[in-house]
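Yeah, one chain of the complex is gone here, protein chain that is, but the others are all in their spots.
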Amino acid sequence: MTQWIDVTTHGQGLYEITRTLTNLINENSVQEGLCTLFVCHTSCSLTIQENADPSAQADLERWLNRLVPENDALYTHTCEGPDDMPAHIKAALTATTLSIPIHQGRLVLGTWQGVFLWEHRHASHRRRAAVSIISE
Amino acid sequence: MTQWIDVTTHGQGLYEITRTLTNLINENSVQEGLCTLFVCHTSCSLTIQENADPSAQADLERWLNRLVPENDALYTHTCEGPDDMPAHIKAALTATTLSIPIHQGRLVLGTWQGVFLWEHRHASHRRRAAVSIISE
Partner (left out) sequence: MTQWIDVTTHGQGLYEITRTLTNLINENSVQEGLCTLFVCHTSCSLTIQENADPSAQADLERWLNRLVPENDALYTHTCEGPDDMPAHIKAALTATTLSIPIHQGRLVLGTWQGVFLWEHRHASHRRRAAVSIISE
């Protein structure tokens, strides 16, 4: 059964969902399989990044904001606000879906890997990701 | 059984394949599971983007063309034409594979999400994507 993770975001940034995802896996009895996360939006995305030092996440966010600035004269799709078209571009450059193997009942995440929903818009949004868990 | 989606492209741009993919899912009896799309080329790619307003797709295409221009003095791989190396870079920055959960017999795509094959070359090409459908 597909399950859902709901995240209320309050502006741009990385929102960690590792624990929420881990809890879903723990409630499930799959020992060997595959967990796939899919975010149902085109102005936020997913990423797996270092979760130990917040400065890495802050730099990542600021670097991408500089690469894809608002108010670029190139944009014609401006009717949804100055942060909308940059959000679509950022989503295209990062991930809409992530698949993580499950081994011995746990996600095979490395020591420093966290799973994040990456909000690219300024206003608060209610974001939804689908989680599929498949047994081998 | 792996199925195939064939797309004939006529120059750079986003070619929507949402309906083709949806039809494959409908023909299949899987109610809960996972659909994975994989494009068998290194000079085109896949993306999930807003499919309501064509201006978003046009901006995305123009933005990526500006980030990865042709005739960059850095390129040494030029034997296949000026659009070939930019195409490989664009493919590396976007997606070769996408996995979308199936819930109640349908892909869990959000309201504004469309699935696109993204052609990065100028000449016409016959492109092929493999579709794997797995039941939970």
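As written, the chains take the letters A and B, and residue 1 is the first residue of each chain.
Going forward, a residue touches a chain if its C-beta (ideal position, glycine included) is under 8 Å from a C-beta of that chain, and two chains touch if they have at least 3 such contacts.
Just so you know, these numbers come straight off a predicted model, no measurement behind them.
Asks: Out of A:Q3, A:N28, A:Q49 or A:T78, which touches the unshown chain?
Replies: Of these options, the touching residue for the absent chain is A:Q49.
Asks: May I ask you to list the residues on chain A that touch the chain which is not drawn?
Replies: 32-34, 47-50, 53, 55-56, 58-60, 62-64, 66-67, 93-95, 98-103, 108-110, 112-113, 134, 136
Asks: Residues of chain B in contact with the chain that isn't shown?
Replies: 1-2, 34, 36, 38, 40-42, 67-68, 72, 74-77, 79, 85, 88-89, 91-93, 95-97, 99, 128, 130-135
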